[in-house]
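In what follows, a single structure is set out as structure tokens and then discussed.
Only one protein chain is missing; all other protein chains are in place.
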Amino acid sequence: MFYREAGDFKTSYRDDSQTFPLKLDRMGYYAALAVAFLVVPLVINDYWANSVFVPFLIYAIAALGLNILTGYAGQVSLGTGGFMAVGAYATYKLSTSFPGISVLIHILLAGGITAVVGVLFGLPSLRIKGFYLAVATLAAQFFLIWLFNKVPWFYNYSASGQITVPERTFLGQFITGPQTSATAKYLVCLVFAVGLAWVARNLTRGTVGRKWMAIRDMDIAAEIIGVNPLTAKLTAFAVSSFFIGVAGALFFSVYLGAAEASEAFGINKSFLVLFMVIIGGLGSIFGSFAGAAFLVLLPVFLKNVLVGGMGWPTDLAAHIELMIVGALIVFFLIVEPHGLAQLWRLTKEKLRLWPFPH
Amino acid sequence: MEQLLYASEVVVNGLMAGVMYSLVALGFVLIYKASGVFNYAQGVMALFAALTLVGIQQGQVPFAHLINAAFGTHLETFGWTVPSVLAILLTAAVMVGLAILIEKLVLKHLVGQEPIILFMATIGLAWFLEGLGDVMWGANVKSLDVGIPQGLSETVESATFALTGYGFFIDRLDIWAAVVAVLLVAALVAFSQYTKQGRAMRAVADDHQAALSVGISLRFIWIMVWSIAGFVALVAGIMWGTKSGVQFSLSLIALKALPVLMLGGFTSIPGAIVGGLIIGMGEKLFEYFIGPMVGGATENWFAYVLALVFLVFRPQGLFGEKIIERV
Amino acid sequence: MNAVAQPEGDLRSIPALLARNAAQMGNRPAYREKEFGIWQSWTWAQVQDEIRALAMGFLALGLNRGDHVAIIGRNRPAHYWTMVAAQMCGAVPVPLYQDAIASELAYVLGHSGARFVVCGDQEQVDKVIEAEEANHAVDQIIYTDKRGMRKYDHSRMNWLADVQAEGRAARQRFEAELDARIAEPGYDDTCVMLYTSGTTGKPKGVVLSNRNVIETARNSARFDGLKPGDDVLAYLPMAWVGDFIFSVGQAMWTGFCVNCPEGAHTMMTDLREIGPTYFFAPPRVFEGQLTSVMIRMEDAGRIKKALFDHYMKLARRIGPAILDGKPVGMVDRLRYALGNLFVYGPLKNTLGFSRVRVGYTAGEAIGPEIFDFYRSLGINLKQLYGQTEATVFITQQPDGQVRADTVGVPSPGVEVKIADNGEVYYRSPGTFVEYYKNAESTASTKDPQGWVATGDAGFFEPGSGHLRIIDRAKDVGRMADGSLFAPKFVENKLKFYPNVLEAVVFGNKRDFCTAFINIDLTAVGNWAERNNVAYASYQELAGHPQVYAAIKAHVEEVNRSVAADPMLSGCQIHRFLVLHKELDADDGEMTRTRKVRRNVVEEKYADLIAALYEGRDSVHTETEVTYEDGRKGRIAATLRIEDARTFPSAVPAPEHKVAAE
Amino acid sequence: MSMNDLEPHLTPDGRQIGGVLMDMKNITLRFGGVTAIKDISFNIREGEIRAIIGPNGAGKSSMMNVMSGFYVPQEGEVWFRGAKRPQIKPYEVARLGIARTFQNIALFDGMSVLDNIMTGRLTMMKSNLLQQAIWWGRAEAEENAHREKVEKIIDFLEIQNIRKTPVGRLPYGLKKRVELARALAAEPKLLMLDEPMAGMNVEEKEDMSRFILDVNDEFGTTIALIEHDMGVVMDLSDRVVVMDYGRKIGDGTPDEVRGNQEVIDAYLGVAHA
Partner (left out) sequence: MKLRFASLVAGAIMAAAPALADLVVPNLSYRTGPYAANGTQYADGFNDWFTLLNERDGGIGGQKIQVPECETAYNTEKGVECYESTKGQGALVYNPLSTGITYQLIPKVSADKIPLYTPGYGRTSAKDGRVFEWVFNAPANYWDGASVIVKHLLDLNGGDLNGKKIALVYHNSAYGKEPIRTLQDLSKKHGFTLSEIAVDPPGQEQKSQWLQIRREKPDYVILYGWGVMNQASIQEAANIRFPMENLIGIWWSGSEVDVQPAGAAANGFKSVAFHGAGQDYPAYADLKQHVIDPGKASQGGQHVGSVLYSRGLYAAVVISEAIRKAQEMTGKAEVTPADVRAAFEQLDITPARLTELGLPDFGPEIKMSCENHGGSGMARMQQWDAAAGKWNVISEFTEPDQEILNPLIAADSEAFAKENNIQLRCN
């Protein structure tokens, strides 16, 4: 309906393959970015940052990472929580060992460390496929959590095994620790989320992305046309784990501030992120964001409606919330198994065809 | 010598624990085999079955909490208790009803979807059932007693003591579980071999299209399989509920069944049993011998690592069907 | 206007215009072509370089002054460039219809004596080889697309890119020679030769001078305020004068950008992508689009449909007024703006007309419904009247004075007069030089004073001063009772119905009028699909009773409307039949520009006409058809003949005397 | 001209036939107890269209899988471009310049036609992960350069209008064409087509034949094709290998093969039975 595509033509392959080939989409994207960077930071408060925006952005990064692995490369993983923990503990160790270096660099390094760990746990994917692989990645999940719980070196021998983020600043602003303002938290996560989404988009549209998708769609054919399954799968694990590691690092250092492996990065995280990816849409960057938004917002929304709005007892509300979320997930999968991204695509198609039905 | 005896005791106990895992894994296998659905909700079904069983036994008013909250009433129980056998039968009926609902509301609409979508749907189902169970019967810990004895089996202890000079510990519940598991598997085998429905079920498992073309109603088979899986869940729920009370954590036993499945193969009933035994034995041995060196609590991950190592050599699981690659 | 105008500066040839464009707006896009997935673009500077290279290549191949260079292929920048390159070499480009069959080609190649032929692809090369087997006049064949060409004997054959490469390589040798040749032509030297389609007889080569082309281009570009930055889609046959004027003449004059679609089958997509600002199409295209809009809207949901109907009603009421700048109330303007958001905007967007600033339709009469539909959406669609011999423009509609039933006022620099027999005459700077090698025809068409007969009958509408065309002058005849017979007038009215593709009306010197109808397979087929009417072929669908009923209703509607025109009320159709095959250019029933060859039809289907007038209910017939691959076959059918209701003439007498009287 | 004459020569229609490109020497392939291919030798010459025909189950597809390195024969050697091919992974075989299509279309359903064809060029893309991540310089330039090449192929195979369509939505005939495009995109030395015309109607077969001839003609690509339909093959190919029950029962020009009694008995006999 709103699309005016006539005259929006491409004279180079560069233009033709850009992320938002339609001018209106491009404008929408820039507008969203402008709001995200210029408007939201001005109005955000602790509640919105901590309950909605920061978790949303961090989960979006994790979902992006998992989507690269599962949605693009077709390797189902339930080890997300464990990999997030790697990112978190790596940041903790790095930032306490090298306090002179910016924590932002530590976060990126943590991503790199997670990538290495991810590759290690990705090795079985060369032999194991499908659900077997999904279950196998649980080994990573349980082992990593156990490791971080058991080896005191990881938590600097603190009495309780908790890790607490040291306070760090960037450009004179606190970005970790309790004194961090809502705006700073939000902006740090936003920069990472936008930057990584951009990287994800770049990777998935080029050579690597095609190798991943080829492996996903038909691994044998992919190999016969010259894709080395070893490198393709392992790069997917590496890149995916990098993203998830960064998400874990941010989750710990910017969002929670303190964490304990089994509590913050348990198996539920793995499922949650997988859900985001599926509800959002496998193989879609937008879907990763949409899925994260959906599953971060929905419980908050339901809780506020049921408890805040209708005044139900919290436990009943929580149980009913569980039922609603579960039912909604099933409903969603029935209505649109390809997720919110597909829904969005269809809507866009409809709008582009408007007023025609097809 | 003493170490060896301890080790054998660990092995025996591990095997027994493995049987408990197998009970859960069985439900997975049944459903996966017949409908290709990886049913993550199996654990929650066990919880739901156990909750329902206790609720019926103790004459709880279902949804009491919800009704009280909505109407300001103070309902608790009907004030009667139901004998165990009757309660079990009633619960089985509830599970059949549940299977029908699941087929009608979920599976029917997801025919032909990718496996991962079906898997996700069962997680959604798990969340729903978890919420439903709590809303129906309340979230407090309930003890389940259908007359299965618990605790050290003196017979075994004295027998082994006489034999080796060291009395083995075996939980009577575990012995019961083993017996029940054997009966269950025998019944399942008998059912699938000697009944018309069972043969249809196997036909569907072998080839959906072929089964359809000879006039087997897929929907009926699915309902049947889910009902059987519901019954298996009930059995698992009874065993685990007796062991550690009926409560939320019961649903997490699904996680203990997953490595068993990996190891045994998703499609094999003997695989579920043998896988359970190997996992149970393996994790107990590891925890016993290596655990203390690395700080213990290794069982959760070791089970998976063990299964993983097996898989690397046999990607389709111990008893899974061989994957043949073609172009 | 009789004073001989002089060229502005030394802009007296197309190459001169090109040089100016390259110098003044070298970085502006000049040509685009959808190829390999994107719009390949060339700036004016690049275009000049390409064309010069090509011209030098031609020189290397031995192209002489005065040679004719035939060009046969689809609209591609390279083909336009070969025309200019030929001009640079002092040769005359002769664009030909790409769907011409070998025998037609043989005639024009022989007639023009073309030494060089530029072919689009293997298919055209094959045709050319076949066509000139007899006389071997062609020295060089140059092909643009080299696919499948490897196996050919290349002793007198080259790939266009190779010719260019050769030209570039030979720059040292030919640069001076080329510049000299570019400087040579005068304002009255030949610019291009275009073959008229010829509704009758052999095609005639219309020679147009530089003056004809440049003056016309200048005048018409000023008339509509065309400017650099405008975009035009070049998709009409290159052999047609209009395409030459728009894509070469006006493009070179104003420096706007010519966009070539990827191919015929992607035309609509490409149209949408480019979104031209200046657009030309025959009524057929607009009809086709409207039909497809209506068909697609049939399937729309209830809300969308209601929205569409509501706002289209509004648009019909106030859209044209807003476009013409007439006063419209504030509320209506607001509602129109809403309509623009919900319906018009998206509709124009999907049709590719969002950016159209100036749109023209010509060639045939356009249905008022169709015309108004586009106008009401806010598309500035206008009509013009012209012909090859006039270098297109005779009359055109100025902005704000647009109506469906006239063709506008004389274009700038054009004089128009109506002869006593009603035939329209014109004289203009665009008036052609001559028919090539046909002094006789030249003389019979153009009198010594420079007046050219159009062959159309028409009159100036009193008051507005707009020209109205009724019919071909020679087709206008008399009924047996002496009343006026203007078949085209009625046929056009019939063709305004989406279900009717073609109609041929008979009645000259007869008691009453009858008609052949061709149904539109797209529209009727769609209707059939939605009403579960099964059909296996055009023939079967055409003979379906329900189709007949629908067509009958249309005919009667037309009769009612014809009856309203007192002068022509005798032309009501009394009997008709739906033809068992589509009239086809391959069978010689139509021209390549899809105009019905009335005499051919009359001859070929004499048995049917006889049946119509004999009062029979049905008639059996057998017809020879030509298939796409050139094979011939016969089809047989029994056709039903229907009677249609006629109406008494509504108004007693004509108010003003029409020129044709 | 005898089949043993390996001198380079021009075909009557002007195509250059060169020396031996691939030489299969005494190939034997067994699956468990079943022998799929029994001691078969033949060669493929540069520039020619070489067909392998045979009734269903003759071992044609197995042979193609051996040629593409997907199956490893128990006995025999594969020589390619004058050297013995060591036992390497299928993806390494692809990098030697061997591309193929599949009998049961093996396109990547989740990708567009364009992306599918681009995968044909993966082995030629050199930018590293980091360059791709920031999509700057080499990665983008490379992508666009390859896109241009791919567009030429799209143009060649006349599939412009489905360029951005997900392959899953395409009809069978077009999928086959896309698959051919993907194989062509790799600019292979040897192009192997596994029943390129299976399941096509007459018109589609004609189109596909034209494309195969054009590919061979335009790019001089050596083509090995397996086909069930003997008629099509005879018109297309320069030389034909006939297989039956894992054995080679004929090898030569279409005319020679057509006259071979064993072939007539085994193949045509079966086909007409």
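Residue numbering begins at 1 within each chain, and the chains themselves are lettered A, B, C and D in the order written.
Everything that follows uses one rule, which is that contacts are C-beta pairs under 8 Å (C-beta built on N, C-alpha and C of every residue); 3 or more make two chains touch, one makes a residue touch a chain.
What you see is a predicted model; the values in this text were computed from it and never measured.
> Based on the whole assembly, the unshown chain contacts which displayed chains?
By the stated touch criterion, the chain not on view contacts A, B.
> Among the options A:28, A:195 or A:309, which residue touches the chain absent from this view?
Considering the complete complex, A:309 is the one touching the chain left out.
> Just name the one of B:176, B:240 or B:304 that touches the chain not displayed here.
Of all options in B:176, B:240 or B:304, contact with the hidden chain holds for B:240.
> Using the definition of touch stated at the top, determine which of A:25, A:167, A:219 or A:336 touches the missing chain.
A:167
> List the residues of subunit A that touch the chain left out of this view.
45-48, 50-52, 55, 96, 146, 149-150, 158-162, 164, 166-167, 177-179, 255-260, 262-264, 268, 297, 300-301, 303-305, 307-309, 313-315, 317-319, 322
> Please give every residue of subunit B in contact with the chain that is not shown.
Output for subunit B: 6, 9-10, 13-14, 16-17, 20, 68, 72, 74, 134, 139-141, 143, 145, 150-152, 169, 171, 240, 243-245, 247-250, 252-253, 256, 283-284, 287-288, 291-292, 295-297, 299-300.
Everything that follows uses one rule, which is that only the chains that are shown with their structure count from here on.
> For subunit B and subunit D, let me know how many angstrom lie between their CA-based centres, rounded off.
Computed from C-alpha means, the inter-chain centre distance equals 51 Å.
> Centroid of subunit C to centroid of subunit D, CA atoms only: how many Å?
Taking the average C-alpha coordinate of subunit C and of subunit D, the gap between them is 47 Å.
> At what distance in angstrom does the C-alpha mean of subunit C lie from that of subunit B?
Centre separation, subunit B to subunit C: 77 Å.
> When you check subunit C against every other chain, which residues touch at least two of them?
37-38 - these are the residues of subunit C that touch more than one other chain.
> Residue numbers in subunit B touching 2 or more other chains?
Residues 327 of subunit B each touch two or more of the other chains.
> Which of the residues in subunit D come into contact with subunit A in the complex?
Interface residues on the subunit D side: 68-70, 89-91, 93-95, 99-100, 102, 106-111, 115, 118-120, 122-123, 125, 127, 129, 132-135, 139-140, 142-144, 147-148, 182-183, 186.
> Mind pulling up the subunit A residues that touch subunit B in the complex?
Of all residues in subunit A, those touching subunit B are 70, 76, 124, 127-132, 134-136, 138-139, 141-143, 145-146, 149-151, 220-221, 224, 267, 271, 274-275, 278, 282, 312-313, 315-316, 319-330, 333-334, 337.
> Give every residue of subunit B touching subunit A within the complex, in rising order.
38, 65-66, 69, 105-106, 109-110, 113-117, 119-121, 123-132, 134-135, 139, 255, 258-259, 261-262, 266, 294-295, 297-298, 300-301, 304-305, 307-308, 311-312, 315-317, 323, 325-327
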